[in-house]
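A single protein chain has been omitted from the complex, and every remaining protein chain is retained in its original position.
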Amino acid sequence: MKDVYITGSNIVSPLGMTTQENYSKVKKGVSGIDQIDDRHYYPSAFYGSLITDNQFLVQEHSRLESMFIHSIQTAIDENTEPIDKENCLLILSTTKGNIDLLDEGDEIHKDVFLGTLSEKINAHFGFKKNPMMVSNACISGVMAINMAARYIETGKYSQVIVSGGDIITEFVVSGFSSLMALSAGHCRPYDKERDGINIGEACATIIMSGANTNSSVKVLAGFTSNDANHISGPSRTGDGLYNSISKSLEDHKISTREIDFINAHGTATAFNDDMESKAFKLAELDHTPVNSFKSYFGHTLGAAGVIESIISVESMKDNCLIKSLGFKQNGTTFDLNVIGENCNKNVTTVLKTASGFGGCNAAVIFQKDE
Amino acid sequence: MNTEELIEQLKGEIIEQLNLEDISKEEINPDDELFGAGLGLDSIDALELIVLLERSYGIKIEDPKKGRDIFKSLRSMAEYIQENQKD
Partner (left out) sequence: MNKKMINSYVGITKDAVFKDGNKVFSFNESELLNENLRALYKSEDLKYSKFYKMDHLSRLAYLSSELLFKDLELSSDTFNEMCIFLTNSTASLDTDSAHQKSISSNENYQPSPSVFVYTLTNIMMGEIAIRYKIKGENYCLIFNKFDAEFMHEYSDMLFEFYGVNHLLIGWVDVLKNDYKSFLAYVSKDMNAKWDFNSDNLIKSYKNELR
């Protein structure tokens, strides 16, 4: 199997338009979450993470398309190697795509179709290979990264661009509100007083390659799994996520001791965070430093796996454990070692996990290339 | 409306709200557990019952955890409605 390297990345979010801007704000403890009081999104005020700097908007493209285009282009411009447009593969990840173009009428706008969205973005960049569109709830981003890494390590492709994005829409806010899943304020992953999620919008891009051109980070592809328990409630035992984690570690012969920190899903719902604590306990990772980035960016759905992976990698390169914003006191079934304050630590290996509606789980590992 | 009449009405309403198409009104025992062993309802059903309470009876439940007791059985649900109904 070939090694897989990260050669470029970008984040478009309320915290900035570049990876560096975003990481620097996260390191300073800045959150993109604020109160949103706008009928366009919901009849009453709620807390979410909205991009207010609209410099990324591209004419004749939807909000989400603009985010994808801006993010992918910036990642390409800063990539450590040129993009081979004939042979590179584009894998997109989104849960709802251009759902803001859906109205109550019977005709569905053509750009709402996710296949059309992926073809549009692919055509914009002139890539010759057919694109892929992953839409697998909140694990989409990690799944897309794993698929990309697998394509490279098996030699099928030597360059893959992964980009995940979702926007805040009334569709999504009203839906999570009907599930009584929205927090009344800033979300508090793993905390005793946690009361739900904040929705966020973002687009994040990772470029991966089989060639080590000035890259310092490797991607070790992980596994997905299904709880086979309930379509929206997490597993009561955590064994689905545990299976993803243990298979991923086993496949790369990495022991739990080697994991320097875990960036987990940590949505701040009562059930998700409890489930994760059970899974980490089963995996003997309950003493490993763990954080969630949901209180910096909100839950960015299809972008989550990608944006959170990038920040995890940046913190690894920076040898800094980033505090899990919103956390004060352990409140999960099993106590976890939640990172309470930023601290310096030599970081070589990071485990990233994600879980989602439909009972799905995924894990991926990032490692410094020594 | 007395409790028994309300229970009958609720049977019809929950069958519709929760898509319990293969269950008839006669099969629902008002004292059986709605969740767990009885009708086997789940967390999404609990949320739909909260929607039903607000839409049909004007009762708003802010904390879903309160639902456990209110929705223990059809009878406890009917009693709660009678105690709290606003129009």
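Here are a few things to note about the model shown:
Going in written order, the chains are labelled A and B, and every chain counts its residues from 1.
The criterion applied here is as follows: a residue touches a chain if its C-beta (ideal position, glycine included) is under 8 Å from a C-beta of that chain, and two chains touch if they have at least 3 such contacts.
Predicted model only: the values in this text are computed from it and were never measured.
Within the entire complex, contacts from the absent chain reach the displayed chains A, B. Screening B:34, B:47 or B:77 against the full complex identifies B:47 as the residue touching the chain left out.
Within the complete assembly, A:174 is the residue of A:174, A:255 or A:329 that touches the hidden chain. Residue A:357 is the one among A:125, A:271, A:334 or A:357 that touches the chain missing from this view.
Only one of A:147, A:168, A:290 or A:336 touches the chain withheld from this view, namely A:147. In the complete complex, the residue from A:45, A:108, A:184 or A:343 that touches the missing chain is A:108.
Contact residues of chain B toward the unshown chain are 18-23, 40, 44-45, 47-48, 51, 55.
Hidden from this view is one chain, which touches chain A at 1, 43, 95-97, 99, 102-104, 108, 112-116, 118-119, 130, 132-137, 143, 147, 150-151, 154, 156, 170-171, 174-179, 223-232, 240, 243, 247, 356-360.
Simple rule for what comes next: only the chains that are shown with their structure count from here on.
If you average the Cα atoms of chain A and of chain B, the two centres end up 38 Å apart. Against chain B, in their complex, chain A makes its touches with residues 178-180, 230-233. By the touch rule above, chain B contacts chain A in their complex via residues 42-44, 47, 50-51, 64.
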